[in-house]
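Omission of a single protein chain aside, the complex is shown with its protein chains in their original locations.
On to subunit A.
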């Protein structure tokens, strides 16, 4: 049976995972590969590494993370954050990443999606979108972690991006993110119904029901979460067992 995917997100700064973790089993909570291997054992379906390194001179640390992960952890992973050019994409893919996520660079110059998809295949190109409600059934996309408005309609944008070659949408609700009140169901559903590529819902996970709701009512193909996994509120296996008990197909 085809399954829904559960994806932990690791924020990486200067090659180290930031945001502490509660895994007692880890020798070093800041080591991205050790954490990746732990999530793999817990049956994570994929991993996302988000590079939040501020300065360009330390950017190559994420290349090393990609390289080490590809050599040691045999599940798919995406690298995002700070990807500006097709050459950045190539560097990450060459280091062993399976997919690249682009956000700001794609809004500033959508042709990066097309070029990336043509060069590396659309399955490699994940469009990351930060969206915020600005009306009934209407959302606007934001840049720079929600600090910059764009005036661009979310649904129009994802449709355009998929036409250009985006193979997957990583959708974060600015309204839900950090609230722990649940994923944004209307937004996720609207995006999932607008495009024919998989949609990964992100932002708002706080309870087990939230995962179920966004994968069923929200029509998401996958869910991403960070803090609930890092701080050990739930294990990935626990989320999967819960979903399975409610009839959602998962890999266990």
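Note that contacts are C-beta pairs under 8 Å (C-beta built on N, C-alpha and C of every residue); 3 or more make two chains touch, one makes a residue touch a chain; residues count from 1.
Throughout what follows, contacts and distances are computed from a predicted model.
Trainee: As a check of understanding, state which of "Transcriptional regulator", "Imidazole glycerol phosphate synthase subunit HisH", "Anti-sigma 24 factor" or "ABC transporter" is the UniProt name of the chain not shown.
Mentor: When "Transcriptional regulator", "Imidazole glycerol phosphate synthase subunit HisH", "Anti-sigma 24 factor" or "ABC transporter" are compared with UniProt, the left-out chain turns out to be "Imidazole glycerol phosphate synthase subunit HisH".
Trainee: Which residue from A:51, A:184 or A:221 sits in contact with the chain not drawn here?
Mentor: Of the listed residues, the one touching the omitted chain is A:221.
Trainee: Quick one: say which of A:11, A:98 or A:184 touches the chain that got left out.
Mentor: Only one listed residue reaches the unshown chain, and that is A:98.
Trainee: With the missing chain put back, one of A:55, A:87, A:144 or A:196 would touch it. Which one?
Mentor: A:196
Trainee: Could I get the residues of subunit A that touch the absent chain, sorted low to high?
Mentor: Subunit A touches the chain not shown through residues 1-3, 5, 40, 43, 45, 67, 70-72, 74-76, 93-96, 98, 120-123, 167-168, 196-198, 221-222, 251.
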